[in-house]
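The next block holds one structure in the form of structure tokens; read it before the comments.
Note that one protein chain of the assembly has been removed; the remaining protein chains are unaltered in position.
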Amino acid sequence: MPGQVKRLLIFVVIICVLFVVSRVLLVPEGFGKYGHYRATAIDTIIALPINYAGHIVCNDCHDDIAETKDASYHQGVNCESCHGPSNDHVQSLEEDEIILPSAPRDRNQCSICHAYSPAKATGFPQIDVVTHNPVKPCISCHDPHAPDPPSVIGGCIACHRGITRTKALSAHSNIECNECHTTQDEHMVNPRAFRPDKPRSRDLCGKCHAKGATSETFTKKVDMTEHGVGYLCWQCHFPHHPEAN
Amino acid sequence: MSNIKREFDRRKFIKGCLLGGVGLGILPTLSKMHEVLGSTEKLAEYVPEIRSYGMGINVKACIGCGKCVNACEQENNVPKDPMYYRTWVERYTLLLSGETIVESPFGGSRGFTDTHQESKILKSFFVPKLCNHCKNAPCVQVCPVGATFTTSEGVVLVDKDYCIGCSYCLQACPYGARFMNPITHTADKCTFCYHRLSRGLLPACVEVCPTKARIFGDTKLRSSQLTRFFRQNEIQVLKGGLNTDPQVFYARLDGEVR
Partner (left out) sequence: MEGIEQLPEILRLASGYIYPNEAELHWGFLVVIYPYLTGLVAGAFILASLVKVFNVKALLPTYRLSMLTALSFLIVAPLPLLAHLGHPERSLQIFLTPQPKSAMAMFGFVYAWYLMMVLLAEIWLEYRIVLIEKGRTKKGLKKLFYKFVSLWDTDTSKKSIIFDHKAIHFITLVGIPSAFLLHGYVGFIFGAIKANPWWSSVLMPVVFLFSAIVSGIALVLILYTLTSLFKSRPIDMKCLEKLAAFLLYALLVDFSLEMLDFIHRLYESEESIEILGHMITNRLFISLIIVQMLLGTIIPLITLSILHIKKDMPVEFRRLGYLIAAVLIQMGIFSTRWNVVVGGQLFSKSLRGLTIYKVEMLGTEGLFMGILLLVLPLIILYFVAKILPMWQDDPVVDSGTK
């Protein structure tokens, strides 16, 4: 073997040995135990402190509130959703001074969820913050742990809550359900066997929306002889929906 | 959630922690927890074949309140600048003109204000986003040193003490779910609140979601809230064409969402 190759080879061997030795010395302990990563990384992540205690712990002490809440519309809303992170509160129970979680009482808190937005699902209870009892704190009428409406509900709304709430925000808010749907009394007893009907002719809408109708001037009027002939109105429009504005 | 409950006796555990924590501050308590849940013991309990975490998202239920984003920030010490999010909420507004407007001001953490004239809207909805914890995670594939990895339960994590901060994983993530933490200078992302899972708790975003738009559980269990969610809805994943096999599943997702 020529001399220069020998010298280069020695040089290469030294570097390779250095590389192998440093690998043995420097690769962190536990690397590759479960996969191509440090096993200790999992321990570090698991050991991170929590801030949200979770609703199960809350229920241990506040079982009375939990019971009320779980029977109400807010049954799916967990405590810390409104009261904020409360692990400090749980941890401080054994201390002299108990840290209390926040208890928001102003209108802004409820409106985070309940302010009207067209992007929210149809039927989700929403209000127009400006017109719905302005300035009054929500809790003066509604109990957040049992937020049922202040008056007893009956009639159609008892079952058709979603449609009723949506209609309440639409231009048709003042029209009663039975003005468009004829409903037999048996529907209340056996709803699926006796369904309410939907308008079968265009005349019903035409009463207000036909050209020459005597309704208010801001009500949109169309020429019933030309507009959408061959279709019933509700096949294109959504009378319950604010879109009908 | 019931599956988690089954494998960790939560009440007993928390009671134990409270007793163990008498006269001690929160940190010693945690180090104790760490001992209790030390990796070897924890994994001895695990049966990796039947455990595979995933999240279902019911798009129609999301009301864009942003509580999940705030809870995530508080639970995980996510930097406050409005450029770093482990989870965020997008609002899609499809106008009658055919235009689609997407917004996520402050990640949706401060809610959304109405900016479009209602009569011009065809429809509008919210979409929560987070790390998809892909089964074929491109971020795990590209990490040069093994600082990001998939645990046996299918959670993709970052080892912040080993990450070299090359940002290659950020480039590889198709969902924009990762960011460079400006304090640690390492990659950062959603962990499915792995530290909470190991204590038998739900991820913070799932805990606070008031409309149950987020459902967390084991994708392989025969009966769980998540399985029920799969049965009852048509499920889609984001950017399915990239073959990343996401473990965050969306129900009733609109085609405009990317």
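Letters A and B name the chains as they come in the text, with residue numbers starting at 1 for each one.
To be clear about the criterion, a residue touches a chain if its C-beta (ideal position, glycine included) is under 8 Å from a C-beta of that chain, and two chains touch if they have at least 3 such contacts.
Owing to the predicted nature of the structure, the values given are computational and were not obtained by experimental measurement.
The omitted chain makes contact with just one of the residues A:V12, A:I99, A:C141 or A:C159: A:V12. When the full complex is taken into account, the listed residue touching the unshown chain is A:P2, out of A:P2, A:G154, A:G212 or A:G230.
Residues of chain B in touch with the missing chain: 81-85, 88, 90, 100-107, 110, 113, 115, 129, 138, 140-147, 162-168, 170-180, 184-186, 242, 258.
Across the interface with the omitted chain, chain A contributes residues 2-5, 7-8, 10-12, 15, 19, 22-23, 26-28, 31-32, 36.
The definition used in the following text is that only the chains that are shown with their structure count from here on.
With each centre defined as the average position of its C-alpha atoms, the distance from chain A to chain B rounds to 16 Å. Within the complex formed with chain B, the chain A residues making contact are 28, 31, 34-57, 60, 74, 76-78, 80-81, 84-85, 90-91, 93-94, 112-113, 115, 117-121, 124, 242-243, 245. Across the interface of their complex, chain A is touched by residues 10-11, 14, 18, 21-23, 26-27, 29-31, 33-34, 37-39, 42-43, 60-61, 63-67, 71, 74-76, 91-93, 111-112, 114, 118-119, 121, 123-126, 146-152, 157, 159-162, 191, 194-196, 198-199, 201-202, 204, 207-212 of chain B.
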